[in-house]
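Below is one structure; the comments refer to it alone.
Excluded from the complex is one protein chain; the other protein chains are retained at their positions.
Entry: chain A
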Amino acid sequence: MSAGHHHALYVPGDTPVHRLPPQCKLIAALGFAVAVVATPREAWGAFAVDALLLAVVAVVARIPPGMVLRRMVIEVPFVLFAVAIPFIGLGERVEVLGVSLSLPGLWAAWNILAKATLGVVASILLAATTEPRAMLLGAERLRLPSLLVQIAMFMLRYMSVILDQARRMRIARESRGFVARDIRQAPVLARSAGALFIRSYERGERVHLAMLSRGYTGQMPAVHDLPASGRQWGAAAVLPVLALTTALIARSLA
């Protein structure tokens, strides 16, 4: 089957970062992102400090830098958008290698790029050190709307089932000579997607019946006790607090 025994993003390990309860890590990553966004864009040094903080986390969690870099590919669409801004931006212009660029545009691009990169790296580290299941338990623990957590939980459970179904449909198409060459084959693929949607929907109904058969009343029974000690909260707070301090210092200097 297609799915391996661990989820693709999770890097198994037993480091202090891995051991922190998921709810602490979720809050820490969120706090860090907020602090980064609150940092003035002119404060080059502050961003360097933030990057350094993440590097320390990566070292403690034993996440290889190469892996973090590879996963940063997810940011590419934002980078493309940011790169376009200096060309189309208005206002004061500067010459760089004979190309006229907008100065506010450059600042805006830098702002997006720096903050997005730091946020993406923080989420990569979070995903690499927290199992998806633990992440959901953490979210539950933080009292996120239970419906959303349930939807995410079912997605986690049924992703491989649905991908498997999609794969079987593709094999069935190709076994009968179908090749997706250009746009003219789009209707066939659209119909396949539609069939897959209906099958998943029907499975959803059957799963719901199975849940009702076992006493489901709209709430997942809260069975898990996921305690986080004050010390663990303290350890998790180090990253966002340092980032926030950096942001505040940068603001007061600006």
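In this text, a contact is a pair of C-beta atoms (placed from the backbone, for glycine too) under 8 Å apart; a residue touches a chain by one contact, two chains touch by 3 or more; residues count from 1.
We take it that contacts and distances are computed from a predicted model.
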item: Absent chain [UniProt protein name; select from "ABC transporter ATP-binding protein", "Aminomethyltransferase", "Tryptophan synthase alpha chain" or "Putative aldouronate transport system permease protein"]; value: "ABC transporter ATP-binding protein"
item: Contact residue for the chain not shown (choose from A:Pro145, A:Gly177 or A:Gly215); value: A:Gly215
item: Omitted-chain contact residue, chosen from A:Trp44, A:Phe81, A:Phe154 or A:Phe197; value: A:Phe154
item: Touching residues (missing chain, whole complex) on chain A; value: 3, 5, 133, 136, 153-154, 156-158, 160-161, 203, 206-207, 209-217, 221, 223
